[in-house]
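Below are the structure tokens for one structure; questions will follow.
The complex appears here without one of its protein chains, the remainder shown in place.
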Amino acid sequence: MHWFDDWALTLAVFIPLVGLAAVLFIPRAHEQAIKTTALVASLATLAVGVGILADFNYSQGGKLQFIVDKSWIPLIKARYHMGVDGISLPLLILSMLMVVLCIIYSWNHFPEPHNPKAFLALILLLAVGMNGTFVAQDLILFFVFFEIVLLPMFFMIGVWGGPNRQYAAIKFFLFTLFGSALMLVSFLAIFFLSKHQTFQMPQLAQFGGSGIASGTQALVFGGLFLGFAIKVPMFPFHTWLPDAHTEAPTVGSVLLAAILLKLGAYGFIRIALPILPAAARAWAPWIGLLAVIAIIYGALCCLAQRDMKRLIAFSSVSHMGFVMLGIATLTSFGINAAVFGMVAHGLITGLLFFVAGSVQERYKTREMNRLGGLLTQAPKLGWILGFTVMASLGLPGLAGFWGEFPAILSAYNPAKLTQGLFNGDQLLTFRVYLVVAAIGTVLAAGYLLWMLQRVAFGAVKAEFENVHIHDVHVSEWIAWVPLLLLIVALGIYPNLIFHITHGAVSNVSKVFGG
Amino acid sequence: MQLNEFLILAAFLFCTGAYGVLARRNGVLVLMSIELMLNAVNINLVAFSAFTKNVSGQIFALFIITIAAAEVGVGLAIVLLIYRNLHSPDLDEVDQLKG
Amino acid sequence: MLENAWIIPTLPAVAFVAIVFFGKRSPGKGAFVGIAAVGASFVASCVAAGQWIQRVDNATGKSEGLAAFTKGVVSAGGAHAVQPVTESITWWQNGSIKFGVGTFVDGLTVMMVVVVTLISLLVQIYSTAYMRGDRRYTWYFAALSLFTASMLTLVVASNTIQLLVGWELVGVCSFMLIGHWWEEPANSRAAIKAFLTTRTGDIGLMIGIIILFFTVGSFGIGATNLYATSGHAQHAFLLAAAVCLLVAIIGKSGQFPLHTWLPDAMAGPTPVSALIHAATMVVAGVFLGARLYPVFFNGFSIGHGGVNAMALVGGVTIIIGAALAFVQTDIKKVLAYSTISQLGYMVMALGVGAWSAAVFHLFTHAFFKALLFLGAGSVSHAAGHSFDMREMGGLRKKMPITFWTFVIGSLALAGIFPLAGFWSKDEILVNAGKNGYTAFLVVGLIGAFLTAAYMTRVVYLTFFGEYRGHEHPHESERAITIPLVILGALSVGAGLVNAAPLGLEKIKDWVQPQVAFPHLNNAAFDYPKAILSVSIALAAIVIAGYYWLRRDELRAFRGLTERNALARSGYQFLVNKYYLDYLYEDIIVDGIRGAVARASYWVNQHVIDGVVNGLGSGSTRIARYTYDVIDQRVVDGAANGIALETDRAGAEVRGFQSGHVQRYALVLFGGVGLLSLALFLINIH
Partner (left out) sequence: MNPHVDFHAFAPEIVLTVTIVAVLIADLFTDDSKLPARIAALGVLGSLVPVLTLAVDGQTRSLFGGAFVVDPFSLVLTGFFLVAGYVTLLLSFDYIGEGDYYQGEFYVLLLTSLLGMIVISSARDLISIFVALETITIPTFVLAGWRKHDTKSNEASLKYFLIGVLSSAVMLYGMSLVFGLANSTVLVDIHKYASGHTPALFAVAVFLTLVGFAFKVSAVPFHFWAPDTYEGAPTPVTAFLSVASKAGGFVALLTIVRLGFFPSGNSWQPILWVLAAASMTLGNLAALRQTNIVRMLAYSSIAQGGFILVPLAVAGDVRGNAAWQAVVIYILIYGAMNLGAFAAVIAAARRTRSAEISRLAGFGRTNPAIAVMFSVFLFSLAGIPPLAGWFAKFVMFRAVFDANTTVAVVLGVIAAVNSVIAFFYYSGVVRRLWFDEPAAGVELSSPRLPVGLSAAMGLMTAVILVVGVYPQFFARLGEIAFQRG
């Protein structure tokens, strides 16, 4: 298996690219061949992921494994350096899995205008970027992968989106472009400020920002913060998200929610915290503040929605608030919870968007006022919605809980920070956050249950009484069952994730004494 | 004669040429004004060359004279072309492209 | 079985999965699977109980329990104390610290598992008849199984996280079951209300657990209790945790002021109500209080007399619950308020240091409250699915079994000697008095009076007089009556478990923890007080009975609410449930959903997004300006301006308004000239 250790990550990142090339060379008329090729490519990628899972040394989860470190752009000292550790692994696998499921879901659900070739090609390109971001260990490589995802998503929203798609697509792109420009600038600053002049994350993390004046560090961290916060998205940089989600085609929303949002939070954990720990200490109370604002604010906005997808989109803002709160505590509890929260949110919100897409496909509307009685017309779909809602509101025993509760828990006792917000008492600051976040869980239950009530419960509205509503299709089942199973499995036995992450997270948090 | 006197002459010629370029409506006159400016440069070069005993200034001037000839040739061709198409050598009337 | 207590919750959980996936094709459409699982669970619970009793009885002089008590918890109750049995496996980890999931079995646990599985078993049997023909019959049994499993998980939890898991699952199951008939918007509204209200309380649980974790350093229940009793506990943190947990209890156990969901929860099927009120949902709060009692005891400094929050909440709830029970016309709602009131007794008992009394009351209450609900269900099942007492009456003859069991339940609830309720309620009152909480003793007595009175009203309205409905009532079938009879028997006999005058104090012996527990002195049986309370109850029955029997003749009272403004407003106050629902639903909930949410969204769309769009349109505007004005006009305009200036200077330049090319040239020269000058000046030093 030695060759596998060396090649696994390269394969994981570039098999989709090969698939993409293959898809491009198949004439558009051969739809079946295109679909099969794309599916095979994504499955092969997933198989590599399974291989990585099997071969991963879990007792050394804190160490980078499957390292590839080859020359890439010597001129700027950027290297083709990739590796996985316990933080990357779950997200990498999640991304591989979601791509497969999305392709399966699309099988008979290609959005209009009907063009499976382009659609699948874009999904595969997305896969390249997503997988690459999670394994890159070089800042420039990370940046490139981080940006690769923009183009396919831009086209996905812009071509296959809803009526307001152009606005949403451009907004999405500009926001993230703006963020990543600042991020790149920060990377360069890190490069030149650190005495080693390197883009290698492990070295930079070891270096830990020593020798950089704290003011400069805070400034550079600010750049990283904006870049990542926009992607997360954190309040108040979130406004691209509802539009993008609302307009995007189902699969686009799913990938956006499940994977793309994780890139930002992952960036915080992987890059911002380890490389600039002193600045992280200074920024943490503010990040925490924005996180709890997002929790409450996102929830309140949810309550005002009539559009199902838009509601779910705002719920992402709220849920990512918990993730960010966990990160802001700089403790191993918090960061573990954040990684878990990312995976859980990926599975759950991904599924929610799937279901919302299927509802829209059947009823041709997402207006919750017009919907109702889904449980009567399509009971299975209704139950899946109900299940996902329960998972999303953080019901213990399902995956969502393990991202939420430990994050709240961690806010009780954050790592030693530079200062707090209220009269400088960091403990008080974060304990206030804790209470606010806990209140957020009630609001979450509120908006999700109200959505469930309006969509699934009650009687069927007159306009749809005589419409034939097909219950869950085969392709939908295949796409959803893995998610359902994972949500339950992770909820019942959370150590599935925690035992992978804890080592790597300890590496991050030990700098902060947590 | 001092070097400065040549330089002032050259500057004066250059400005005169520039004024001609700006003020003349007739394309041919504009071309002649340009010629004036280039010759101002030549005076400069030759003057420097003479005062510093460095021959490359004069070589430079020779090159400029040659190239100026070519430029004016092209310029005249363009003005002619415009005259043929617009039946006027007036540069005022050349303003289709804008915005 | 004590080591393998995980089997007890697992059986119904497996049944849940089995019913969901195979229920429709299995015999009894899933009902049999559920009954079999919970039955097996019940057996296992009984075995566990037996083993525990044996263990306690053997414990004198032996210390074999010590080895089983892990996680560094050492005995605090002397060498001979019986240790709980804990088992644990790694569940999740953080850094190098591993957190377990497992079982914590002691007397309280075994008592609870027996009660929960028994009630659940009876309810499921009852449901086979009651729910027959329901369109989601199979799903109903699946949900009941999950409900039971969740409650059992909570009960056997070895740590607070697991307890939280069970707690939330119980909540969601009650959501599903209350909203079982979700076609009616009212039902799903009630379900959501129940869920949200209890979840509001759960904030307290969550925060309480977190405070305890960071104070104690462990989620373990044993460790937490040991810490709380250790003497070096930080009182401030315990107090904070106790307050938070009390909020959780208030939410879950329907205590004032978060009790309003409980009556609405009657929207669910009646057997579910029985389960919720007797065994699974609402008693979780009281169980929490009992489980982590040292935290409350030391946090609230219970046992030092005076008033503490816990006792106060319980006491207030007793009265307000009982008072509301008077004005209900729906039989289930009366019972619901009665539950609220009875739970108030338990919470108050905990608050006044009467731990074993509280647990004892939980135990007995489970039986008679389940009995009453199932009885009410039986009535409505027979009388056209109505719970409105105005449409009942005179059912005494038509449904004798239901009638007699219901009367037993009512008497037990009213605390009439020698039924179960008497013993437990009496113990609460005695201990309240003994521990110096005289005020709460009085409250308890008033409560007893009210309880007896409103139950008399219910019994009268339902079973006496003439039948006022339009159906043909008849006795229910055996699947319904057998549970009633069993529960009736238990309502009579369960009190003997801890009948002090008879020398039976098994709750104290078997159930009360012997390690990591505050030192409590249980009061001896007090005859005067017992007689007093029974007399009060009897008096209430007599007075109420007299009022209802002779109502027509008591003109002074008839129409009192119409004539007397004070009485009317009092009545209105009660009918409107102290306006709490109005406060919660119309002001808080609608406020958040409506005004606050809409305002936030408005801010989002107009302020935050506005900034973004403003930036966008702003830069477009800048672009337009740059292009139209700067590039196309200022450049040109400057040219024109300069041209004008030059124009004045010399007449020759009149024809200067040449074509664009020359304007460009002008700018070129102008720029060059100016910049040269500037550079010259800069570099001149």
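Going by the order they are written in, the chains are A, B and C; count residues from 1 in each one.
Here is the rule we go by: contacts are C-beta pairs under 8 Å (C-beta built on N, C-alpha and C of every residue); 3 or more make two chains touch, one makes a residue touch a chain.
Just so we're clear, the structure is a prediction, and the values are computed from it rather than from any experiment.
Considering the whole complex, the hidden chain is in touch with A, B, C.
For the options A:Gln32, A:Asn57, A:Asn108 or A:Gln166, the residue in contact with the chain missing from this view is A:Gln166.
The chain not shown here is touched by just one of C:Ile97, C:Ala236, C:Ile531 or C:Val672, and that residue is C:Val672.
Contact between chain C and the unshown chain involves residues 619-620, 622-624, 626-628, 630-631, 635, 660-662, 664-665, 667-669, 671-672, 675-676, 679-684. Annotation for chain A: contacts to the undisplayed chain at residues 71-76, 113, 118, 140, 143-145, 147-148, 150-151, 154-155, 158-159, 165-166, 169-170, 173-174, 177-178, 181-182, 184-185, 188-189, 191-192.
Contact residues of chain B toward the unshown chain are 7, 10, 14, 17-18, 21, 27, 30, 34, 37-38, 40-41, 44-45, 47-48, 52, 54, 56-57, 59-60, 63-64, 67, 70-71, 74-75, 77-79, 81-82, 85-86, 91, 94-98.
Everything that follows uses one rule, which is that only the chains that are shown with their structure count from here on.
A separation of 33 Å divides the Cα centre of chain A from that of chain C. Computed from the mean C-alpha positions, the centre of chain B lies at a distance of 94 Å from the centre of chain C. Between chain A and chain B, the centres computed from C-alpha atoms are 65 Å apart. In chain C, no position touches at least two other chains. Counting partner chains per residue, chain B shows two or more touched chains at no residue at all.
Residues of chain C that touch chain B in their complex: 632, 652-653, 655-662, 665-666, 669. Here chain A touches chain C in the complex through residues 171, 174-175, 236, 238-240, 242, 297, 300-305, 332-333, 336, 373, 375-376, 390, 395-397, 401-402, 405-406, 408-409, 412-413, 434-435, 438-439, 441-443, 445-446, 449-450, 453, 456-459, 493-495, 498-499, 502, 505-506, 509, going by the rule given at the top. Contacts from chain B toward chain C in the complex involve residues 18, 21-25, 30, 90-95, 98-99.
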